[in-house]
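One chain of protein is taken out of this complex; the other chains stay put.
Our next item is chain A:
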Amino acid sequence: MANRQKMKKQQPEKRINNFQEVACGYTKEEAVKEAERCLQCKDSPCVDGCPVEVPIPDFIEEITNENFDQAAELVKEKNALPAICGRVCPQAEQCEAECILGKKGQPVAIGALERFVGDYELKQDREIEAKTDKDIKTAVVGSGPAGLTAAADMAKLGYQVTVFEALSDPGGVLRYGIPEFRLPKSIVDEEVQEIENLGVEVRPNTLIGSTLTFDDLQEEGYEAVFVSTGAGLPYFLGIPGENLNGVYSANEFLTRVNLMNAYRFPEYQTPIEVGDHVAVVGAGNVAMDSARTALRLGAEEVSIVYRRSRNEMPAREEEIEHAEEEGIDFKLLRNPVKILGNEEDWVAELECVEMELGEPDSSGRPRPIPIEDSNFTIPVETVVIAIGQGPNPLLSKKELNLETTEWNSIVVDDDTYQTSIPGVFAGGDVIGGSATVIAAMGDGRKAAREIDKYLQQK
């Protein structure tokens, strides 16, 4: 069996000096060649691995026939944001993990093909006619992948849809979290534009709970609300020294760079500061993105400090590989215990302890256990904390009838996505657990269906 078509990438030495996309995408010829590797399995196990059931063999077949329009149509029926998912889905654990070819060799590059189709589609500038002909207003709160998907689906069903977004630009994590070199903002802009073309209105600078409340939305005639406010609240370690200058939450670090373009300071006026030595705590996508961003901002040495081993790292495989290629230093089985400052209270050192792995804990991963008297320090001027985030309690603090868990996740009915408030639905990271773009989109899609049912019964 032929090997997978390699995708052209910017060389590591070069790419660490710019913010341009690392992976360049397939050419038409490469895409067709890769598509031809697919065995067109009857029972298509790959589809079972996709949370939104993209008809994988079918769209791949259309690529082999060079019917790219048809391929795009098939993908878009299930996935409103193919150019985005093709880039950021954890394919290695989802569709590609189930691909038959993967049992013996390399699975079909489903993600890369989806990206090809998504990019192709964006270049077509298709005239889409909005058919929001129903005289029923619906609201979406938060413009991340969950909200955008729900909005697109509800618009396709004919509803009037307004998406309310707190920040100045739509996209959620796609905008403020995932860096340019992995997901160009122009792609996010274009995909959002496609959704607006369906008749969806996006209203930025509107913080629901503060600028407008659920009562206001009801008064303005919105008959259903979908809440997809994500998990934007950064967690800190709770160790001494975390408020020293030079310590960032990953959210702040990435928001300054992505949303506010701090990497183009002073043309853009939001500053960012990285030292020569940077430590990033954590090993998920957020940590990889922070580490690789720090490198591109000019840091000489960037380490990932993670308390478990490589096997347990939650980031996408491809991101870990890219980080390794770029020379990120992985300090595994190390856990920070203290951040030490200099006389001006700037970060000077990170004190860590060595760890070993014990029995599996509630997450199913081996529990990391500190090794006594193994403390050591590394000199750093910047520390980025990327150990996870939870739902922002702001909305539930203002909307007291909205039932949440002790972790601030909004409680919904498993089947209907309805919250404790009738007519208010929720999905994506804010209901907890999902934490991927495609899972959030899956929620948005299913919730849109449930909202449609609810409105028809009303």
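The definition used in the following text is that a contact is a pair of C-beta atoms (placed from the backbone, for glycine too) under 8 Å apart; a residue touches a chain by one contact, two chains touch by 3 or more; residues count from 1.
In the analysis below, contacts and distances are computed from a predicted model.
Colleague: As a check of understanding, state which of "Glucose-1-phosphate adenylyltransferase", "TRAP transporter large permease protein", "Cytochrome c-type biogenesis protein CcmE" or "Sulfide dehydrogenase (Flavoprotein) subunit SudB" is the UniProt name of the chain not shown.
Modeller: "Sulfide dehydrogenase (Flavoprotein) subunit SudB"
Colleague: If the hidden chain were put back, which of A:145, A:234 or A:284 would touch it?
Modeller: A:234
Colleague: Taking the full complex into account, find the residue in A:95, A:166 or A:286 that is in contact with the omitted chain.
Modeller: Within the whole complex, the residue contacting the unshown chain is A:166.
Colleague: Of the residues A:189, A:223 or A:273, which one touches the chain left out of the display?
Modeller: From the options A:189, A:223 or A:273, the contact with the absent chain belongs to A:273.
Colleague: Based on the whole complex, identify which of A:212, A:348 or A:424 touches the chain you can't see.
Modeller: Per the contact definition at the top, the residue touching the missing chain is A:212.
Colleague: Extract the touching residues of chain A with respect to the undisplayed chain.
Modeller: 166-168, 204-207, 210-212, 232-234, 236, 238, 242-243, 245, 248-249, 251-252, 255-256, 260-261, 265-271, 273, 344-345, 392-394
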